[in-house]
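One protein chain is absent from this view; the other protein chains keep their places.
This part shows subunit A:
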Amino acid sequence: MKVMAQMSMVMNLDKCIGCHTCSVTCKQAWTNRTGVEYVWFNNVETRPGVGYPRGYENQEKWGGGWVRNKRGRLQLRSGGRLAKLARIFSNPKLPEIDDYYEPWTYDYDMLVNAPSGDHTPVARPKSLITGKDMKVSWSANWDDDLGGSIETMHEDPILQKMSEEVKAEFEQAFMFYLPRICEHCLNPSCVASCPSGAMYKRAEDGIVLVDQDACRGWRMCVSGCPYKKVYFNHKTGKAEKCTMCYPRIEVGLPTVCSETCVGRLRYLGLVLYDADRVAEAAAVEDEHELLDAQRSVLLDPHDPAVIEAAREGGIPEDWIEAAQRSPVWRLIHDYKVALPLHPEYRTMPMVWYIPPLSPVVDVVSGSGNDGEDARTLFAAIDKLRIPIGYLAELFTAGDVAPVDESLRKLAAMRSYMRGISIDDERDERIAQAVGMTGREIEEMYRLLAIAKYEERY
């Protein structure tokens, strides 16, 4: 056992309001400068939708992440390092600016300095790449709130994968938001893709970084990352990416995106894992087993053997304590409501998500007694507007069972807590139905609903 510490995050998508405050505060702090105008270390995408960069989840096209080869070994999807070296000067799998968006500004100056003329002054868009006039036709968040869905929704790689047909129709409309940062994977394909050895995973906390001195700008990391969370600074010629705000983390502050998250849906915490078992777990054959495999790599920080091994590995005492009170660990391990994003990429991502509940599709009036007991509505998971298959393609390589379990726990929490809130009764049967005790539900409720600052980070 090789115990290592990983700074990790859980985002509760059920609480995400899609406001993009995280994106803006992150951008203001980190990428508000030339060369990275188009770069959003943190972005939020409306799903269904194509994401940013456009269609990044289509690994057939971009070749990010790992695949398991015939020998049962992991191999970069876009080819091994030799293959990469061979085409180091022309990388066909690199997203172009239009796949992100052509950043622009406006000739705002006209608003202040327009000479006398015939019309009201206006600031028209100008490309930040060419400086020329342009028509804005794509942005960092073009399909926000299902915008332009008729033109773009069919390009959503998830919808393309799903067997169930999802139509862009008013009556069937659904949407939710997916905030994304770098996954700071346990098995990062970007690091493995770097020909210069400039990308590395910090030994102490697992944060994946680009050494700005060592980066040679080959951009293999951009292709190699299946989440497209490594970006190229076209001014410095170096790769840049989400740093998990390490200058803040190091002094005990949460990341900017976490602390400024108005939905209060982000949890930060240290997780211990067994570095020896990462490769094996990432290489399990059945994609549906990747979730459990990754869970099994994570180590129980309360286990004396783990604590012992951690000490041996040089992990400081206060880090072990931090792992023990980590909300991330509780959400992943104790409650099992958090799930990784695209485990099938086999990078062992460490930003996990609680899937969103959503309005029920139809009027659930068939049973006739819903009006008497609002609690029965909360359990109608199979009638949710968001097809569970869609969530499964995001979080469990298509396996609906873990998503269903997570959603049922959220629904059970609502039912159980309604009993306390309205009728002053604790109905243990509800808790038992999802394999929990009432007390556990109340603890989970405190973490998810009351969610005090000190408990989120």
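Going forward, contacts are C-beta pairs under 8 Å (C-beta built on N, C-alpha and C of every residue); 3 or more make two chains touch, one makes a residue touch a chain; residues count from 1.
As a convention for this text, contacts and distances are computed from a predicted model.
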item: Chain excluded from display, named as in UniProt, from "ABC transporter permease", "RNA polymerase sigma-70 factor, sigma-E family", "Nitrate reductase alpha subunit" or "Glutamine transport ATP-binding protein GlnQ"; value: "Nitrate reductase alpha subunit"
item: From A:98, A:151 or A:303, residue that would touch the chain that is not displayed; value: A:151
item: Which residue of A:8, A:326 or A:415 touches the chain not shown here; value: A:415
item: Contacting the left-out chain in the complete assembly, out of A:158, A:225, A:278 or A:291; value: A:278
